[in-house]
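Only one protein chain is missing; all other protein chains are in place.
Naming follows writing order (A and B), and every chain is counted from residue 1.
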Amino acid sequence: MPLVKRPASDTSPSAPDRAQLATKLLDGTDQERWDAARDALEHPDGLSLLGRALASERVPRVREAIFTALAKIDTPDAASVVLPYLRSDDAAQRTAALDALKAMPSAAGTHLPALLSDGDQDVRLLACEIARRLPADESARVLVELIEREDQANVCAAAIEVLAETGGPSSLPALARCGARFPDDPFLAFAVKAAADRIGAR
Amino acid sequence: MADPPPLTSEELNRLAEFLYRRTGMVFNEAKRYYIERRIAERMSATSSRSFTDYFVQLRGDTRNEVESLINAFTVNETYFYREDHQLACLTTDLLEERVAAKRPGDTIRIWSAPCSTGEEPYSIAIWLLENWKDVDAYDIEIVGSDIDTDVLEAAAEGIFGKRALMRLPPPLIERYFHELDNERWQIIDDLRQSVRFSRVNLVDTKQTRAQGRFDVIFCRNVLIYFDDESRRIAAENLFDNLLPGGFICLGHTESMSRISPLFEVCRYSGAIVYRKPQELRA
Partner (left out) sequence: MTDAAKKQILVVDDAALVRTYYRAALEARGFKVEEALNGLEGLEKILLQSFDLAIVDVNMPQMDGITFVRTVRAMELPVSSTPILMISTEAGPQDIAAARQAGANYYLVKPIKQDTLAEFAAIFCGAH
């Protein structure tokens, strides 16, 4: 019988001290930075270290680990560290930041009103996906407010996409008014109708 | 049985899209009848007056309704040689690739997590003994882990009923089990001692690290139950539990694509398998 039985290997290291952690997280090899990012939240000072690391980190998988650690910390401050990356010029960085915020919905939710009225339309558009993670009533309320005032069709389309899931009968009049404001956009007309059909009126 | 609810096409789309994003399970119009039956059961169990009413409960996850609906859609029964195409893929493709860089006598580690009452890790052991030509050339270590200590005790005991053995050919039952009473069979001692069991919560990094690194991980039908944050953590834990170039197999309705970009997507024998990159770039 070639199948062997082995004792469990118990090699889980204890958490390193702050100086060690900072050195590994900021100056270590790829593997050390990945490990340090995953350990950082065990430290009271983890948030500030993760923030510094995120600013200089270029390796996608280490950035992923930093974002996940921030999502695990799950406080409005942790969300604040992620928010600037929604404005990145790099699509992959914006995407990673948004995925991280979606994994910390209540913490990200505290920033949502500001994000939905941000001057940058790309930020408003991405913020709609964060609203998907809120309780349905709250999500529908903030998105209805948005589509009533929003002048960019793309942002409205992103909001309607989420309203198709979270909206209720009270969202229907705002959907109709939004569609009417963009009569030349064939997709928006389609989206308004599809969302209304999904929400239903029963 | 209650009549299926009059689900409109767009309501079905709304439900399918929600499940797709929340769990990664895929449903479409072709499965409409199947979905309607399950929804009717859950609407009745939750005393919902309409689909809209039910959708509010599902989305709000009232009384863990998401888990209840996933359970209604998944066959929770585990049995020997379930999804044996993945076992075939293990021996024809994955292990061949893993041993390319190994020498005879080296160790191959395989992890079944979650392993429930042990059908999967024992199936892997039996499959390798029966179907892999190189089985004698390597030290093969199989670990089964679960969060539930009750199922782990049962797994270590290795006693199974008729239903668990329904897919096994009789000669294999004869070879690897001995019959007890009342249509119950116990795994032979040699095989029982060759699978190690441990309690592991896949989102607890300390616990997963203690398991060491594996060549192949089977992680079927558990990530569908996790929320976004837990799935990210579990994916990173699993990444750490793989040797470079190691593989992870998920359940056939599952995908890593909604969870994590860490792994490479590979296709073997018609199955999608995920690989930890061999060379992690600087």
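Side notes on the structure shown:
Everything that follows uses one rule, which is that contacts are C-beta pairs under 8 Å (C-beta built on N, C-alpha and C of every residue); 3 or more make two chains touch, one makes a residue touch a chain.
Predicted model, so just to flag it, every value in this text is computed and none were measured.
Among A:18, A:52 or A:94, only A:94 touches the chain left out of the display. The missing chain lies against chain A, touching residues 91-92, 94-95, 98-99, 102, 129, 153-154, 157-158, 160-161, 164, 185-188, 190-191, 194-195. Contact between chain B and the absent chain runs through residues 13, 17, 20-21, 255-261, 265-267, 270, 272.
Just so it is clear, only the chains that are shown with their structure count from here on.
Each chain gets one centre point, the mean of its Cα atoms, and the points for chain A and chain B are 28 Å apart. Here chain A touches chain B in the complex through residues 1-6, 8-12, 30-31, 38, 59-61, 64-65, 68, 71-72, 74, 102-105, 132-133, 135-136, 164-166, 168, 194, 197-200, 202, going by the rule given at the top.
Contact residues on chain B toward chain A in their complex (touch as defined above): 8, 10-11, 13-14, 17-18, 21, 50-52, 56, 59-60, 107, 125, 128-129, 135-142, 190-191, 193-196, 198, 205-206, 209-212, 227-229, 232-233, 236, 239-240, 260-262, 280-282.
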